[in-house]
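A quick write-up on the structure given underneath.
Apart from one protein chain that is not included, each protein chain of the complex appears where it belongs.
Note that the chains are named A and B in the order they appear, and that numbering of residues resets to 1 at the start of each chain.
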Amino acid sequence: MDEFFHMGGYAFYVWSAYGAAFAVIVALVWQSVADYRAQTRLAETLEKAAGGRVRRAAHREHETGEDAS
Amino acid sequence: MMRAFLALLARDLRLAVRLGGGGGMAVFFFLIVISLLPLGIGPDRALLAKVAPGMLWVALLLAALLTLDRLFQADYEDGSLDLLTMGALPLELIVVAKALGHWLTTGLPLVVAAPLLGVLLNLPGEAYPPMMAAMLIGTPALSFLGAIGAALTVGIRRGGLLASLLVLPFYIPVLIFGVGAADATAGGFSGEAGRQSLALLGAVALASLVLGPLGGAAALRANLR
Partner (left out) sequence: MAAMNSLTALQRFHAYANPARFMALSARLVAPLWILSVLVIGAGLWFALFDSPPDYQQGETVRIMYVHVPSAWLAMFGYGVMAFASAVGLVFRHPLSDVCAKSAAPIGAGFTFLALLTGSLWGQPMWGTWWEWDARMTSVLILFFLYLGYIALWATIEEPVRAARAAAVLALVGAINIPIIRYSVVWWNTLHQPASVFRMDGPSIAPAMLLPLGLMGVGFTLLFITLLLVRMRAEVMRRRVRNLRLATAGAAAEG
């Protein structure tokens, strides 16, 4: 077990590399999921506040993939 | 169409001359950056001679970037770019005219200045002819590839820096082959590596003559809609 952590003397390099991979992946996952949740929440809030006519108009334009402007 | 092309080119050249085209400033920048080098690494002539080809090319690249944003920006702002796109000239040829104008007013002056700056860096005598040849072949590539960056960022405030960042990776082959021709180990015109560099540089330049107008026109279309 000790040998495992020791990695033949290269412990710093091997574990830093795996640690960096872990950090980068976690950061990517976290930021992606957090962004999705934030945008979803925002969309829901806006839809509730907007009321029927605006919501339908926005969705109609949204679903044809065009810009509302 | 040829007449429209020449008219556009002539207009750009006239504007550059009248308004003080960036060529003068680009050469000035070239001079200052080259002068910074010995201040940075010391005046050892042997060392300067070793880095001279690379440094001259790097400074040349940077100086060429300086005047890119005036390629389309002024015309964009006063609406003449929109007028041009509605005229007889296809957008690709407009880009060619602009890039050609840039080369004539910025690239060529830089190439003329280069040997003088080579003296400052103790460039070996036999490196001058291949370096000049390389710069003559390479600077059009800088203008044509640079036009893509300028077209992508037209209308963006302070777009000049972004344009430079976008274009610099594309300049790398020009840099590598350009320095390859002038490098001490390359043997210039008579050396194998030197001749190969020039040939490859020529290939890259030819490719840029095609890629520049195509990419630049596509970018202008994206931004002008």
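To be clear about the criterion, a contact is a pair of C-beta atoms (placed from the backbone, for glycine too) under 8 Å apart; a residue touches a chain by one contact, two chains touch by 3 or more.
In this text the structure is predicted, and so the values were computed from the model without any measurement.
*Asks:* Among B:L62, B:L162 or B:L209, which residue is in touch with the absent chain?
*Replies:* B:L162
*Asks:* State which residues belonging to chain B touch the missing partner chain.
*Replies:* 148, 152-153, 156, 159, 162, 165-166, 168-170, 172-173, 176-177, 180, 185, 193, 200, 204, 207, 211, 215, 218-219, 221-223, 225
*Asks:* In the complete complex, which positions of chain A touch the hidden chain?
*Replies:* Touching the missing chain: residues 4, 7-10, 13-14, 16-18, 20-21, 24-25, 27-29, 31-33, 35-36, 39-40, 42-43, 46-47, 49-50, 53-55, 57-58, 61-69.
Throughout what follows, only the chains that are shown with their structure count from here on.
*Asks:* In whole angstrom, what separates the CA-based centres of chain A and chain B?
*Replies:* Result: the chain centres lie 40 Å from each other.
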